[in-house]
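Everything on this sheet refers to the single structure shown next.
Note that one protein chain is taken out, while the other chains of the complex remain in position.
Read from first to last, the chains carry the letters A, B and C; within each, the first residue is number 1.
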Amino acid sequence: MIVVMKPNATETEIQNVIRKAESLGARTHPIYGQHRTVVALVGDLTRISRETFNAMDGVKETVRIQEPYKLTSRSTRPDDTIIELPGSDVRIGGNEVIVMAGPCSVESREQILETAHAVKEAGAKVLRGGAFKPRTSPYSFQGLGLKGLEYLAEAREQTGLPIITEVMTVEAVPMVAEYADILQIGARNMQNYGLLQAVGKVKRPVMLKRGISGTIEELLMCAEYIVSSGNNNVLLCERGIRTYETATRNTFDLNAVPVLKQATHLPVVADPSHGTGYRELVPAMARAAVAAGADALIIEVHPDPDNAMSDGRQSLDLNEFARLMDQLRRVAVAIDRTLG
Amino acid sequence: MIVVMKPNATETEIQNVIRKAESLGARTHPIYGQHRTVVALVGDLTRISRETFNAMDGVKETVRIQEPYKLTSRSTRPDDTIIELPGSDVRIGGNEVIVMAGPCSVESREQILETAHAVKEAGAKVLRGGAFKPRTSPYSFQGLGLKGLEYLAEAREQTGLPIITEVMTVEAVPMVAEYADILQIGARNMQNYGLLQAVGKVKRPVMLKRGISGTIEELLMCAEYIVSSGNNNVLLCERGIRTYETATRNTFDLNAVPVLKQATHLPVVADPSHGTGYRELVPAMARAAVAAGADALIIEVHPDPDNAMSDGRQSLDLNEFARLMDQLRRVAVAIDRTLG
Amino acid sequence: MIVVMKPNATETEIQNVIRKAESLGARTHPIYGQHRTVVALVGDLTRISRETFNAMDGVKETVRIQEPYKLTSRSTRPDDTIIELPGSDVRIGGNEVIVMAGPCSVESREQILETAHAVKEAGAKVLRGGAFKPRTSPYSFQGLGLKGLEYLAEAREQTGLPIITEVMTVEAVPMVAEYADILQIGARNMQNYGLLQAVGKVKRPVMLKRGISGTIEELLMCAEYIVSSGNNNVLLCERGIRTYETATRNTFDLNAVPVLKQATHLPVVADPSHGTGYRELVPAMARAAVAAGADALIIEVHPDPDNAMSDGRQSLDLNEFARLMDQLRRVAVAIDRTLG
Partner (left out) sequence: MIVVMKPNATETEIQNVIRKAESLGARTHPIYGQHRTVVALVGDLTRISRETFNAMDGVKETVRIQEPYKLTSRSTRPDDTIIELPGSDVRIGGNEVIVMAGPCSVESREQILETAHAVKEAGAKVLRGGAFKPRTSPYSFQGLGLKGLEYLAEAREQTGLPIITEVMTVEAVPMVAEYADILQIGARNMQNYGLLQAVGKVKRPVMLKRGISGTIEELLMCAEYIVSSGNNNVLLCERGIRTYETATRNTFDLNAVPVLKQATHLPVVADPSHGTGYRELVPAMARAAVAAGADALIIEVHPDPDNAMSDGRQSLDLNEFARLMDQLRRVAVAIDRTLG
């Protein structure tokens, strides 16, 4: 860490910073420049926060040199984490690109069963479907709840596809964990730290979605909450961020894929459906996500998007999905991976 | 609502939209333009979602004409909501501008008592202090918890100042509601709908902070969750949004104050401490917030900001706060309000 | 266009809007809803601006139904524009994906000649290089100017590669047009309307880069300036936008590629070098750009990036570029296109 002093900082203020840093166990290197002094801190800084110095008299700012996450960092663990889903042969983070597909919401037993069979046929390896839905308006459809989980379980039984579904509250974690093969933490809950710690204590892989205004570093800090609570099986999902551009529903930040692959050993998932918000943009950005190196994709598919209860605008129908899978397979092969 | 058809939409597709809209109880007015057709929907559209039409074949987009919030809208209730804090004479939303002040975190009994007496002396009417802290890093100080609530209660007893403190989880709502006069929902939880519904069921005013990427409309929709759960006493707080600018910690969006005063009858609070993130910017932006029409301000004050356990960089010390109060009083008078 | 009246608009205000619209040649359809009235305008609205109505008493807002660009719109011209570069067999916008490559700045005769031969060998079809450089600091290297153009011309002579280079001022247009095969308008000048009109009058294709805060619609409006001045040969280039994320230098908005391919008939270029700002992210995002459907890529290549006078951080060296071209070729084939 570098503590940058103000141009007019007094020698006493500089000494105060040095004393404070050393009292916290750091070694210090003050460097007197032409206009400014900086104090470099070295040693084990794990428990030293930048705020400690930011607030001191004479300090202009602090600059962090090391990344603030540890367990999720690739420098801590160079080898890729591979997540296996028990009861299936699905492995996420290896050479095979995994496609997870299904509707935004589980709407009925028929809907989820029909979708499950179709996406499996097309090559998907995991079934997605929401039973609890976070909705912007209190007046919108909020999901089938437990009934939805039961339908998902039946779909798994019929198809063999593991299921991924969202959990929104600490209280619901045990129930959802009983049904789901992967627990999803939605974008709105990326920084719901209580929830992160709760899913950190269960024996299920967790897919953590990036918040719409979350930085990549914050996403990794949130993953750190889960891993430091005891659960190493975390998938990170890029699903679009909020920018000034309105041509897309969100700005799908595909750059996050190669950035994350360098920063962390955890598998990276891309969600072009939420990322773009428009069905007609999904195929191009799904192909791009494979080409950029995503380990998995999660794609919204609905047997009748026109009548979907949520997110129909961004859902592919069953035929569109099957055609897309053929394209994705070819792109995967072009970068020496497999898919579907 | 206006449903905009694609340029090449077929007559069948247009008729499907009309049929669907009428089946949902709307009256329809198709308008055939030179290049495009639009279908205007009128009537009670409360239960009709834009998604219903967005996903249909031949539809380009839908345009909402009416705002999606109701109970919080000034068109529903033209008169200002005034929130009274029982056991005190504090009224928020009236002519007097209320200042809430105190430390980011309750750190010790001495710290909160010293601060409480000093901010009361300077004219603050409510004491703030965090007992449960949401922190970006799992390795940072997370607050004193219940002990912090007890210290706050003691400070209230000694000074008569009502207290505002954050509640982060559904489970903690009963406990925090027992101690706090106003429950604060933090920015990271703006869209934690379960939590919003929980605080909607208690008999305490709630201050809802805008998320760092929340739009003003979303803030109102979240307030709608609370009000529609039964709690009319909601304060809305602007505390800075995330933009590309890094000279300030957040971009304090003061424009939200006049926008909200027009859109809603609920009182509006400004938080220049989190809004800017730097102690030296707080006085200018606090004065500006009063001039812009905020009903209340919430300001971080600490007896020793250099050694604060959190947010010291943005905290005023006790003398700086007293001086600021003098300035704010004069600005309030200049716009025919009172303060402190 | 839809003119949305305020909830309390008077009948006189509504009639004023209708009268004004009809005086401008539009037909009007007032629709009286439960809470609000809207007035739909149809007919030829080309010369009617939304501002005309936005400012009128009783008007809440106007909503545009049709896109504001015409000549660049795919609905005006459904077939792809293909841009041919005279004196070469390069065609941009067809089935072959064209790669343009070269250094950020022309630094010396040796540097540009060495690069030109190497990128040609690797399969690039156009040589890039800046002779005039817009620099954030007045104290930075500003390019070789005319000398740089002469070196580029010599490189073209030796290799047969057409050249693309930036023009920054109206006065420089004739000189740059004499040397360049494609004129580049940089991101900072996207809305420099005088410059757009000037390049609209020369007989050279123009590559228009999206500004770092330009919307896709604004990019098309700026292209409209060029095309309406008489130059149909415009390429649109995505090169990263400014968002809150700092892990990448800009947020390369690859979504713009499929959005633009739908909205316009003009060819679309992707610039992963400026888009990401980091050399190690360029290969992944270049592959993704091909997979997403870009018609061309523009990539920074330098024989010695460590000693580049500008943008070395985002430049590939000659070997890295050659390896990347092999990867891009395979991805292009996977989507039934050719490359290099």
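Simple rule for what comes next: a contact is a pair of C-beta atoms (placed from the backbone, for glycine too) under 8 Å apart; a residue touches a chain by one contact, two chains touch by 3 or more.
Keep in mind it's a predicted model, so treat the numbers as computed, not measured.
Across the whole complex, the hidden chain's contacts among the shown chains comprise A, B, C. Interface note: of B:Q111, B:T251 or B:S273, the residue touching the hidden chain in the full complex is B:T251.
In the complete assembly, the contact with the undisplayed chain comes from B:E280, out of B:E22, B:D44, B:E178 or B:E280.
By the touch definition given at the top, chain C reaches the unshown chain through residues 46-47, 49, 51, 54-57, 68, 134-140, 168-171, 188-189, 191-194, 197, 211-213, 218, 221, 224-225, 228-229, 242, 305-308, 310-313, 315. Taking the complete complex into account, residues 213, 215-217, 241, 243-248, 251-259, 261-262, 275-276, 280-281, 284-285, 287-293, 327, 330-331, 333-335 of chain B touch the chain not shown. Residues of chain A that touch the chain left out of the display are 2, 4, 7, 29, 31-36, 38, 40, 42-44, 63, 65-66, 75, 242-244, 246.
Just so it is clear, only the chains that are shown with their structure count from here on.
Interface note: chain A and chain C, two copies of one sequence, contact each other through mostly matching residue numbers (shared numbers exceed half of all numbers used).
For the pair chain B and chain C, the distance between mean C-alpha positions equals 39 Å. With each centre defined as the average position of its C-alpha atoms, the distance from chain A to chain B rounds to 27 Å.
Once the centre of each chain is set as its mean CA position, chain A and chain C turn out to be 31 Å apart.
Under the contact definition stated at the top, the residues of chain B that touch 2 or more other chains are 242.
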